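Okay, structure first, notes after.
Note that one protein chain of the assembly has been removed; the remaining protein chains are unaltered in position.
First chain written, first letter: the chains are A, B and C, and each begins at residue 1.
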Amino acid sequence: MENDATDTPLLSVQDVLAHNTPADCWLVIQGEVWDLTSFVGEHPGGPSVIVKYAGRDATDAFVEIHALSILRENLSTQHFKGRLDTSTITPEWKQSTQKTQATAKPRGPKPELASLINSYDFDKAAAASASEKAYTFYSTADTDCWTRDANESMLKRIWFRPRVMKDVTTVDTSSSMLGISMSMPLFICPAGVGSLIHPDAEKALFRASKSMGIVEIVSTNSGHPLGDIVEQAPGHPFLFQLYLNKQKEKSRELLLKAESLGCKAIFLTVDSAGRGKRESDERLKSDELLRDPITGKMMKAGAGLTRLMGSFIDQGMTWKDIEWIRSVTKLPLILKGVTSAEDARIAMAHNVDGILISNHGGRNLDYSPPTILVLLELHKNCPEIFDRMEIYVDGGFRRGADIIKALCLGAKAVGMGRSFLYALNYGAEGAEHLIQLLKAEMEAVMKLIGIRDLSEVYPGLVNTADVDHLVPSGPDHPYIRWRARSNL
Amino acid sequence: MENDATDTPLLSVQDVLAHNTPADCWLVIQGEVWDLTSFVGEHPGGPSVIVKYAGRDATDAFVEIHALSILRENLSTQHFKGRLDTSTITPEWKQSTQKTQATAKPRGPKPELASLINSYDFDKAAAASASEKAYTFYSTADTDCWTRDANESMLKRIWFRPRVMKDVTTVDTSSSMLGISMSMPLFICPAGVGSLIHPDAEKALFRASKSMGIVEIVSTNSGHPLGDIVEQAPGHPFLFQLYLNKQKEKSRELLLKAESLGCKAIFLTVDSAGRGKRESDERLKSDELLRDPITGKMMKAGAGLTRLMGSFIDQGMTWKDIEWIRSVTKLPLILKGVTSAEDARIAMAHNVDGILISNHGGRNLDYSPPTILVLLELHKNCPEIFDRMEIYVDGGFRRGADIIKALCLGAKAVGMGRSFLYALNYGAEGAEHLIQLLKAEMEAVMKLIGIRDLSEVYPGLVNTADVDHLVPSGPDHPYIRWRARSNL
Amino acid sequence: MENDATDTPLLSVQDVLAHNTPADCWLVIQGEVWDLTSFVGEHPGGPSVIVKYAGRDATDAFVEIHALSILRENLSTQHFKGRLDTSTITPEWKQSTQKTQATAKPRGPKPELASLINSYDFDKAAAASASEKAYTFYSTADTDCWTRDANESMLKRIWFRPRVMKDVTTVDTSSSMLGISMSMPLFICPAGVGSLIHPDAEKALFRASKSMGIVEIVSTNSGHPLGDIVEQAPGHPFLFQLYLNKQKEKSRELLLKAESLGCKAIFLTVDSAGRGKRESDERLKSDELLRDPITGKMMKAGAGLTRLMGSFIDQGMTWKDIEWIRSVTKLPLILKGVTSAEDARIAMAHNVDGILISNHGGRNLDYSPPTILVLLELHKNCPEIFDRMEIYVDGGFRRGADIIKALCLGAKAVGMGRSFLYALNYGAEGAEHLIQLLKAEMEAVMKLIGIRDLSEVYPGLVNTADVDHLVPSGPDHPYIRWRARSNL
Partner (left out) sequence: MENDATDTPLLSVQDVLAHNTPADCWLVIQGEVWDLTSFVGEHPGGPSVIVKYAGRDATDAFVEIHALSILRENLSTQHFKGRLDTSTITPEWKQSTQKTQATAKPRGPKPELASLINSYDFDKAAAASASEKAYTFYSTADTDCWTRDANESMLKRIWFRPRVMKDVTTVDTSSSMLGISMSMPLFICPAGVGSLIHPDAEKALFRASKSMGIVEIVSTNSGHPLGDIVEQAPGHPFLFQLYLNKQKEKSRELLLKAESLGCKAIFLTVDSAGRGKRESDERLKSDELLRDPITGKMMKAGAGLTRLMGSFIDQGMTWKDIEWIRSVTKLPLILKGVTSAEDARIAMAHNVDGILISNHGGRNLDYSPPTILVLLELHKNCPEIFDRMEIYVDGGFRRGADIIKALCLGAKAVGMGRSFLYALNYGAEGAEHLIQLLKAEMEAVMKLIGIRDLSEVYPGLVNTADVDHLVPSGPDHPYIRWRARSNL
């Protein structure tokens, strides 16, 4: 579809302003007028941010998160209402919508990329130079941020048990996921808002994944259309993350498109039936966004309304939906977000092709278990799964040493999310530099624990004694016989 | 009784000043002259604060804590001596008693209620805006405040074990206590000094409990008469907390009044045979209140005199008193303040209807056990109790996640005290907002651990491995055979 | 002996200055000239401080630590050389010796005694108002101060297990040591330098011990003669701490004098065969005292010279010396400083009358075990000792709650040292106030754990689960079979 100026209606500001309520909601985006009424409840970012611009020009806010092309990708032509007659723009109308928020402005100069020497440096650089909005959204996590921080601290509490006098003249970090060869067993976790820090977002990460020989899991919520991303590095394998949509047809379309574009596997997110309360982010938004999209009244920030409304994600997803996905695509299917041996066992029963142990970086449910402990839990309570499928893990990985620890404990590959978002501050080059640093760290560790390639990792190379007591001993509580209250 | 101006004596300032000793103690409260001599030793807040105003006008200090109506509620008419002849007031007399203490003044502006997004925000808002006297009294605890802080930190050390792929499209937090339906299993703990932060105090909390569908335990020491509180929300169930009075008749009256007003259950406090040494509070008071009410001399603050004198609470209460209470009322009887499996077992033997595991928010005995550990202790050493009665718990609960953890471990409902006092800073609306926030947090957690209603909670949804070693293994010490020294 | 001016030589400053070396060392103290040459090596405070004043007036430095009467008490008349002819004093001579050190001056005003409400307040008050020299000496400990701090932190990690519904209308803290009745089971630990903070020192403490009904252990190194101390409270029992002197005759004299003055028991210090490196104290002294008393050269502070020289304590003391003491006195004999089950067992074999578990407040050997853990160790590895003798403990006790914890674990009484030195800042009244505070804290705890008198304490009232794993499991290391290298 082309929205050519010659065959589309020309609409005045007055026409647009007539549709300024949640129940009748038109927006102007780069000169085009769109009726988003039916999309308000499906917007991944929540309805408020759309309703806020009802009847107005939302271009600035839109491009902060999305590529323009994603609009046509996701909406049928019937929602396109015409082009704005720019001669009708009044100073008041313009001014009321075009203000760039203070929180969306870069906060300072970026340090030189060459001066960043570890993943923490990317974090610090983003904190100092990216917009407050971007950094807050990336760094935040659910409520007390306990799980976000524990992901990292538990990894640190695992020691190496280095072996000496091994010939490590050359070391080789190469590995594979699902048969895809990789220069190192690292993948980029899906994230939908890379545009906040760099307009190229997923496109830049995909270029970097190719140049460095790793893989990216592209998000359902990418700011760029999947096709645009994939064409950045033709032929390079990619993976696709799926949020199952309440409207299953939309998910079917996505799956078929991903498959048609050469996707190698589907990562179905299973840890997002609810949404985390990311308080630093809420505080930031509450200064800007306090109107209830339904009632139109000022609403109480934090009362949960924004968070619970409008999600397109199917909170009714159950194990049966695995069959439905299998009916749509034969691509390998990995469950992203399993954090218990019990669910790992059910996943085996459903013959999925892998699981990604993840707690969403602590963003959804605080006090969900640090992922490295879940990896240990699988060994304790469901060890047979390591013979059945590949196990991946993310959460808190910052160092090459962290990656090696997880590999020693049976992970096939490790994912990183926040660090890549911080690296995006420097575009594809930033991501490449991050990967180089991690690879160099891995190589140094490999030499120093005495292995030449990753076929040699095994649990005897790490000492988990400091955290072993934290791993649940089995599916039942060690001494509580009482079960659900309904049995009382 | 009406103290009508026409049929009561008119007393001069000189008349009043003649009764200015602990042994002969008249006070003026809103123009009325009362002889409080016999009440000095019974005052829940200690004798000093009364004796300080002997022969003077105590109105300001009185209304800070109490409704005026409570005076007539608690004292027989014989203590009313007449009305003050205001023409006899001298500037010196007035000035010497009417000064509002600096510590009783609000310290700053309140943030907008809508900007508070969790229970901690209410704490911070109270710290910044309420009077120093109110915040200090609410936040204080016994001596080192170790138990107050451990209540909270132990809850944080418990992890969730989330389950995925459950249909949680809708979740339902409703539950019940003693057969009373509730929108969520949360109750407001009794507290007697809400007036320090808001004049409506318990009345506001009772209105909020009705509008939000939870229940309030009203304190023996409420600032408002019980009847005034109950009439705020006619028909809404309430619970009543009892301190057994040394003068049993007074307790009988209270119990009968509570029953007559529709009370649903009695929470007998059993953890207050002594009184905590709340040092931040003592320091604050010692600046204002250093005269020994008995000797009239300046006394040593902190030497324990103020704390140990004058309490009306029966420190001789034993298990036999359960029978006495049963003889007065047939209402369900819950023991508030049990913290050991041994006492839980005795409570069962006495057929009480429930226990509330509580350490009084750490306010009475520092180093008493964090309550969530006591809940675990019951499972370990007295598991049969969960089949016999409902178990409640309070202490350190700040998040919806905390509540869910306790429910998973067998609690039927959870109480919060300090947070509601801080919320009272905003009256009933503040309490409602707090409850809304907690309910939204609970709902998010329920979705993310994979349960739809509270009949599905069970211990397998939490991991207590980090604190299990802190739970006593049984009634006896693990390796000390020696018992009481008297047996030496 | 009387040093009457009429029958003693009159000596000039020139006469005195002729004896200004370690090997020939005269000092002037309050107008009297003493030859301290033979005492240089025996001085409990080390030789340097004496040699520093060789040939000069040492009055200021002397009275800071000692009563003048102790000079005649400890030195035979032959060391008295005469009186100083004050007409010979030159300005230079006077000025060079009479300067009060900056570190010996009070640092600020004392808070009002009545405003101190716990033992920590006494510490803070001393830190703010006492001389730097006094506070540094009292608060210091060996090297890293790990044991000093762990004494306290381990006590905090022990929880109560309160019992409810006990009749605690009245509680009674009275107890006894060795048959001596006490108002509470608390004793004052021996300390020899109380004069640094108050001239009355041990005398004030002894008065307070009588007025409050507790007992004091008087130090071998008291600043006042034992007789002077005892006459402060005639008839009140006292205990005597002994450092065995290399010259056994001196110890015999001390023991006989103590016995003759009514001493009830001897506490033989067994943990001082070496001397701690108290670094904050060394740094303070090194600014003033850098001359090697032997070579006369500037010495390296901290090289251990000051610490290892000149001690009068017998580092060759062995178990056989128990017999020698028994041959001198039949008073009960308690060993102060036992910290292992092994030595406790040997103590039993030598039929001593008690042991005081002590690590000298962490002042002698850092990383020696926190005393409350030693108490637990005895239960684990030498439980029979509790049937054989009374066990006392000191180290880190700050609260009435701490005392109750130790009593529950089998201690017969608890000692406090530093807190009493800080309380001496206010003389006897300060010590009395401290004891009152501790007694009130004990009473509150007793009511709240449900006991009426101290015959009811027993291990089931505390939960030691948080520290149990730190208690050695037996005399041998749990998994190291290898013993001394000599057996290799």
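Keep in mind that, in the parts below, a contact is a pair of C-beta atoms (placed from the backbone, for glycine too) under 8 Å apart; a residue touches a chain by one contact, two chains touch by 3 or more.
This is a predicted model, so every value here is computed, not measured.
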**Asked** Can you list the shown chains that the hidden chain touches?
**Response** A, C
**Message:** Looking at the full complex, which residue from C:Leu113, C:Ala126 or C:Leu335 touches the chain that isn't shown here?
**Reply:** C:Leu335
**Complete:** From C:Arg56, C:Arg148, C:Arg161 or C:Arg275, the answer for touching the chain not displayed is C:Arg275
**Request:** Could I get the residues of subunit A that touch the absent chain, sorted low to high?
**Result:** 113-118, 156, 158-169, 376, 379-380, 383, 386-387, 399, 401, 405, 407, 409-410, 412, 433, 436-437, 439-441, 443-450, 454-460, 462-466, 468-469
**Asked** What residues on subunit C make contact with the chain left out of this view?
**Response** 143-144, 146, 270-271, 273-277, 279, 282-283, 286, 290, 298-304, 307-308, 315-319, 321, 335, 337-340, 342-343, 346, 364-369, 469-473, 475-486, 488
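Just so we're on the same page, only the chains that are shown with their structure count from here on.
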**Fill in**
Chain with Cα centroid nearest the overall Cα mean is chain B
**Prompt:** What is the Cα-based rotation angle between copies subunit A and subunit B, on a 0 to 180° scale and rounded to a multiple of 5?
**Reply:** 90
**Request:** Could you please state the distance in Å, as a whole number, between where the Cα atoms of subunit A are centred and where those of subunit B are centred?
**Result:** 45
**Prompt:** What whole-Å value do you get for the distance between subunit A and subunit C if each is reduced to the mean of its CA atoms?
**Reply:** 64
**Fill in**
Shared-interface residues of subunit C (touching two or more other chains) are none
